[in-house]
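Accompanying notes for the structure given below.
A single protein chain has been omitted from the complex, and every remaining protein chain is retained in its original position.
Order of writing sets the chain letters: A, B and C. Residues in each chain are counted from 1.
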Amino acid sequence: MTSSNLVYLIALPLFSSALLMLLGRKADKWGHIFATLISTSTFAIGAMEFLAMRDRPEESRAVTQKLFTWISVGSFNVDAGLLLDQLSIAFVLLITGVGTLIHVYSIAYMSHDRDRRRFFAYLNFFIASMLLLVLGDSYLNLYVGWEGVGLASYLLIGFWNQKPEYATAAKKAFVANRVGDFGLSIAIMIAFANFGVVSFHGIEEKVGGASETALTAMGLMLLLAATGKSAQFPLQAWLGDAMAGPTPVSALIHAATMVTAGVYLITRSNFVFDNAPNAQLAVVIIGTITLLFGAIIGTAKDDIKKALAASTMSQIGYMILATGFGPAGYAFAIMHLLTHGFFKAGMFLGAGSVMHGMNDEVNMRRYGGLAKFMPITAITFGLGYLAIIGVPPFAGFYSKDKIIETAFNAGGVQGVIFGSAALLGAVITAFYMTRVMLMTFAGNKRWADDAHPHESPFLMWAPMVVLAIGSVASGYLLYSGKAIVKWLAPVVDKHHHEHEEFLQPIVVTSLAIAAVVIGVGIALAKYRGELAASAPQDVSIFTRVARRDLLQDDANEFLFMRPGQKLTQVLVATDEKVIDGVVRGVGASAVGSARGMRKLQTGYVRNYALLILIGALVALVAVLVVSL
Amino acid sequence: MNPTNYLYLSAILFSIGAVGVVVRRNAIVVFMCIELMLNAANLAFVTFAKMNGNLEGQVIAFFTMVVAACEVVVGLAIIVTIFRSRRSASVDDASLLSR
Amino acid sequence: MTFTAPALEYGALAPMLVIFGAAVIAVIVEAFVSAKLRAPVQLSIALGAIVLSFAQVWRLRGTSTATAAVNSVVVDGPVLFMQGTILILAFFAFLLIADMDAFAAQASAIPGSVEERKALQVGKIQTEVYPLTLFAVGGMMLFPAANDLITLFVALEVLSLPLYLMAGLSRRRRLLSQEAALKYFLLGAYSSAFFLFGAAFLYGYAGDVSLSGIHAAIASGPGNDAFLLIGMISLSVGLLFKVGAAPFHAWTPDVYQGAPTPVTAFMAAATKVAAFGAALRIFYVALSGAQWSWKPVITAVAILTMIVGSVIAIAQRDVKRMLAYSSIAHAGFLLTGVLALNQEGLKASLFYLASYGFTTLGAFALVTLVRDSSGEVTDLNRWVGLAKRSPSVALIFSIFLLSFAGIPLTAGFIGKFTIFTAAYDSGNIGVVVAGVLSSAIAAFFYIRVIVMMFFTDPEEDTVTVTIPSLYTNLTIWIAAIVTIALGVFPTPILDAIASLATFVR
Partner (left out) sequence: MNLLTSMGALPLLGALLIAFLPAANTKLIKQAAFVISLLVAGVGISAALGFDVNKSGFQYVEKYSWIPALGINYQLGVDGISLILILLSVILVPIVILAGWNESENGRFSVKTFYVLILILETMMIGVFAATDVFLFYVFFEAMLVPVYFLIGGYGTGARQAAAVKFLLYSLFGGLLMLASIIGIFVISGNQIGRTFDIEALSTLQIDSTTQNFLFLGFFIAFAIKAPLWPMHTWLPDAAKSATPGTSVLLLGVLDKVGTFGMIRYCVELFPEASKTFTPLIITLSVISILYGAFLAIGQKDIKGLIAFTSISHFGFITLGIFAMTTQGNSGATLYMLNHGFSTAALFLTAGWMISRRGSSTISEFGGLQRVTPILAWSFFIAGMSSLALPGLSSFVSEFLVLVGTYTRYPVAAIIATFGIILAALYILIPVQKALHGPTTPGNENLPDLNKREIAAIAPVIAVIIALGFYPKPALDIINPAAQATITKAGFSDPAPVVGGDK
C-alpha cells in the first residue's frame, strides 16, 4: 500500500529547521512556538497513520512511498523511498511524541538562552533526521537519517560550544559515531555485493541465497554501527560526555530516541541476523557487556546526568541483548525501548528541572532533600525510578522482566550466563537508581548558599507528568495480551515459532523482584541519612576505576588517540623530510651536479682540447672494440 | 715500401700534434701543433692517393695547404692582437672566461 | 693529357655566388669607400646580396635537384631550405650588426690604449664585420651543399675563419672578446684537423671523396673497416665540435659569452643550421650504410650532450652562457634527428633548425637591450625584476625561453615533438626518454630566469633597457612572431619541408 503523507513527517520539521536557520534572529520571537507546532503536527500525522494502520488487516499494514529515484548507476538503484510498518510506526510515535513533549519543556527550559531559536531549529532537524532513519526503506536511506541524527546530536551536544570541553564532547560523539558509520557503510557494501540491492525488502527476498559468512560479516558490521550510535561497548565512551548538551537534548536524543537507533537497526535487519547465528551471539555478548558496564559506571557517578547516561547505556544494553535472541527477543527489545523512552526521558527532564532550580548544579553531592522543594519533580522522577528498576506494575517491570526471561530461555550454558548477567544488571540498576533518588531528593541539604531550589514552571513539569504517566502505564498497555509481540510479529517474527521455556515465567519474575529488593536494600543501607557534600577520595580501586568510566577513555587514548597522534606526527615529518625531501633532493642534486660539472669548464683552452682529444679517443676505441 | 707505414707515420704525427696542443702553453706552439696535425692529414691523403691509385688525395693536399695558409693568417692576427693586449702568448693566461 | 674546363652550373650555384661576390665587393668597399659612407654602403650591399641570393634560392625551389660544379656541390630540397634559412637569419643578423655599438672601433688597437680612445673620440668605425659575415654566410651555405670531402673541408674553413675573427671584435670587455676569439680559433682549428684527418681516412677507405662514392663503397663493403671507422669518428669529431655536442662543446659558453652579442646571435643561429645540414648529409647520404657502427656512439653523444647542456645550464649566472648551454642541449635534441636516419628525421631536423634559429637570434638580440652605463648586462642577477621596468622585454624573452623549453604553442614544441617522433619511429626510444628527461631539467633553468624577471624584486636598480633601434626592434619582433607562428600554425613550413626534404645522393 502506498501513501503520500509519509514525506510530510520528514519534510515539515526539515523545512521548519531550515527556515529558522535561514531567517536568523528575525525568527527569534516566534521560532520556538513554530517549531513546537511543527513537532506537534508530525505527531498528529504519526498518530493518524497509526490509527489507520491499526484498522487495516495485519498483512497490509505496511505503507510505502516512493519519492524519486535517488541514485541510479548501473545496477545500483536506490530510491528515495519511505516505509512505514508496524516497527517504524512505534518509533514514529515515540519520536514525535516524546519530541513534542520536549519541545514544550524546552520553551521554558531554554527561555533565557539567546540562541533558543537555533536550539529549536536543531531539535526539528533532529526530528526530521530521526524520522528519516526509521522511515527509510533501504539501508542507504537509513544511513542518511543515521548520520543526520549524528549531526544533530553533534550540534546539540556542542550547543554551548564556547566552552571548549563541550566542543570536545561534541566532536568525540561525532567521531565515535563515525566509527559506527564505518560499519554501516561496509554492511551496505556487503549487501550490494551479495544481493545487488540495498533496500530492506529486496535483501529480505534474497537473503536465503547468501552465504552465512557474508551474512555474519554484514551482521557484525551492522552491530558495529549499532554500538556507535547506541553507545554500546566498546564505543560507549562518548555518551557520558554528551551530557554537555542542554538537558532536554539528553532526554530526547541521548536517552529516548537516537541512542536506541542501534536497536532499531538490528531489529530492522532481523532477516540478516536470523540467518547469522554467530553475529547474533556477538550481539548478545556486546549487549551483556554493556548492560553491566553501564550499570557499574552508574554506581560511581555523582553527576546526575552522567549517572542517568550510564543508566541509559545499560538499559540499551538490555535491548541489544534482547535483539540478539532473534525473533524471541525483538518485540521485547522494542517494548523496553518504548518504556525506557518514557521513564528515562521523564527522569532526564526531572534532572533538568532539578538543575533549573539549583543554578545548573549537576553534582548530586550538592543536592539532598530536594523533594520538599520540588515535589512534582520528585514524584515524576520517582515514578520513573520505580519503572526503571522494575517494580511491578510499572513499565520497566514488564519489559525488563521479559528480556531476562528471554535470556534464560536462550538455553544451555549461554542462557544461564546471559540470564544471570541480566539479573545481576537488575540488582545494580536498583542500587544505583536508588542512590540517585536518595542523594537527590532525600537526606540532608548540601547545596551551595546561593542555590534557591524551587519547583519548575508549568511548561516544564507538564511534560514530566505526561512522561510519568507513560512510565506507569506503558508497560501494561504494551504487554497486555502480548499486544506488542503480535503487533510486531509480521515484521520481526514471520514464522511464529514458539520457544521452549527454560524457567517458568513466574520463577524469573520472582528472581527479578528479588534482584530489585537486593539492589534497593544495599543502596538504602549505604546512602540513607547524612552524606558529605563532596565525594570521598579514599575509595577502593574499583570505585576509582568506575568513576573513570571503567577506563574506556584511557583505553581509547592508549590504543587509538596516542598512536594516532604519533602516527600523524610521524607522517607529517615524513612528508616534509622524506617525500618532499626526495623531491627537493632531486632538485638539489641537479644543482649540485651542475656545479660539479661546471668545474670541467676551467677556462683553459688546453683543457678543452684535452676534452676533445679524450672524447675522440673514447669514441674511437669504443667503435673499434665493438666493431672489430 | 709498404704505403701503410706512411699511414703509421701520419698517425704518429697527428698524435704528436694532438697531444702537443694539449700540453703546450705558448699559443704559437699550440698553433704549430695544429699545423702538424693538418700536415699529418695531408700525408695520409697523399698516401691514400697512392694506395687508391687516383689523384684526388693529392689535389686535396693542395687545398689543405691553401686553407692552412689562410688559417695562419687569421690565427696569427688573433694571437698577435691578444699578445699586444696582454704581453703574453700563453694560452693559460687567456682564461677569464670560465664561469 | 688534355685539360677540359669543368662545366659550372651557374644557375644552381647562383645563391652562393651572389654572396661570395658581394663579400669580395665588400672587401673592396672597405678599402676604397670613405669612412663616413662605409657603414651604410656595407649594410646595403650585405642586405642587397642577401635579398638577391634569397631570390635565387626562391627561383630554384621548384627545379629538380641537381649536382653542380662537377658533382662537388649538390642543390637539392634540404639544401635550398637550409640556404634560405641561413639567408633569412643572416638578414636579421646584419640588422643587429648594423647597430654598430657592439663592435670595436679598431679591433687591432690595444684595449685601453690611447689609440683606442682616440678612435672612439672621432667616432671611427671599422666595418670589416660586413665582409667577414658575408664570407661566413657563403661558407655556411656551401657547407650543407657540399657533396665531397674537399668541398666540405673548404666550406668548413670558409665559414669558420671569419667567425674566429668576428668573435674578437667586441667593443666592450675586449679582453674577453679576444680571449673568445683565441679559444674559438685554436679549438676550431684543432677540430678541423680531426675533420681533415677523418676525411683522409674515409678517402682511404672508399678511394673516392664524393659522398655518394663513400656510400657506394660502404654498400659494397670491400674496404678496410679500420679506415672507415677511424675516418668516421675523426670526421664526426670535427662536425660535433661545430654543432657544439658534448664533450666537444667546451668552447661554446666561452665564445658565446665573449663574442659581441650580434655575432653570437648569428653564430648560434646560423652555424647550427649549416653544421647540422652538413652532418645530416654526411650521416644520411654517405655513412647511412655503416650506421651499425656509428649509431651507438652518436647516441651516447646525443644523450651526453642533452644532459650536459641541461644540467650545467642550471649553474649559470650569465645569460649568454646560459643560452650557450641551452644551445648545447638543443644540439643534443637535434642529434636525435640525425640518429633517426629516416625521412621524418630529416624533415623534423629542418624544422627544428629553422625554428631554433629564429628563437636563438631573437633571444640574443634581446640580450643587447639590457644594459647599464658600461654596456650590455649579461649577469643574470641583474636581470632580476626586469619585468617591472620593461614588461614587454621580459614577456618576449619569456616567449623565447618557453620555446627553448618546448612548451606548446611555441615553435620549440613543434620542433621537439617532430624530432622525437622521428627518433621514436626509428626505434631510438632510449634517446627520446633521455631527451624528455633532460627537457625537464632544462625547464628548470628557463623557468628560473622567468621567475627572476617576474617575481623577484631587484636589489640594485642600475640596469636599463635601451629603446631598441629600429633594426634590433624589428629583429626581436619578427623572431617572436615566428616563434609563436611556427608553434601555432607550422603547417606552411612543414608542408614546404615535406615537399623539399629528400637528399640527393
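Details
Just so it is clear, contacts are C-beta pairs under 8 Å (C-beta built on N, C-alpha and C of every residue); 3 or more make two chains touch, one makes a residue touch a chain.
Since this is a predicted model, take the numbers as computed values, not measurements.
Within the full complex, the chain left out of the display contacts the shown chains A, C.
For the chain missing from the display, the contacting residue among A:N5, A:T64, A:T168 or A:N278 is A:T168, taking the whole complex into account. When the full complex is taken into account, the listed residue touching the unshown chain is A:R178, out of A:K29, A:R54, A:R178 or A:R548.
Remark: the omitted chain is touched by one listed residue; of C:F420, C:Y471 or C:F503 this is C:F420. Residues of chain A in touch with the missing chain: 21, 24, 68-76, 80, 140, 143-144, 146-148, 151, 158, 161-164, 167-168, 170-171, 174-175, 178-179, 181-182, 185-186, 188-190, 192-197, 205-207, 209-211, 214, 564, 567-569, 571-572, 575, 579-580, 583, 587.
Along chain C, the points of touch with the absent chain fall at residues 402, 405, 407-409, 413-414, 417-418, 420-421, 424-425, 429, 432-433, 436-437, 439-440, 443-444, 447-448, 451, 454-456, 489-491, 494-495, 498.
In this text, only the chains that are shown with their structure count from here on.
If you average the CA atoms of chain B and of chain C, the two centres end up 25 Å from each other.
Counting partners per residue, chain C has 182-183, 186, 190, 194, 253-254, 316 as the residues that reach two or more other chains. Those residues of chain A in touch with two or more other chains are numbered 598, 601, 603, 605, 609.
The touching residues of chain C, counted against chain A in their complex, run 182-183, 186-187, 190-191, 194, 225-226, 229-230, 232-234, 236-237, 241, 246-248, 250-251, 253-254, 292-294, 296-297, 300-301, 308, 311-316, 441, 444.
Taken in their complex, chain B has these residues touching chain C: 7, 10, 14, 17-18, 21, 27, 30-31, 34, 37-38, 40-42, 44-45, 47-48, 51-54, 56-57, 59-60, 63-64, 67, 70-71, 74-75, 77-79, 81-82, 84-86, 91, 94-99. Against chain B, in their complex, chain C makes its touches with residues 107-108, 110-111, 149-150, 153-154, 157, 161, 164-165, 168, 174-176, 178-183, 185-186, 189-190, 192-194, 196-197, 199-201, 203-204, 207-209, 253-254, 257-258, 316-318, 321.
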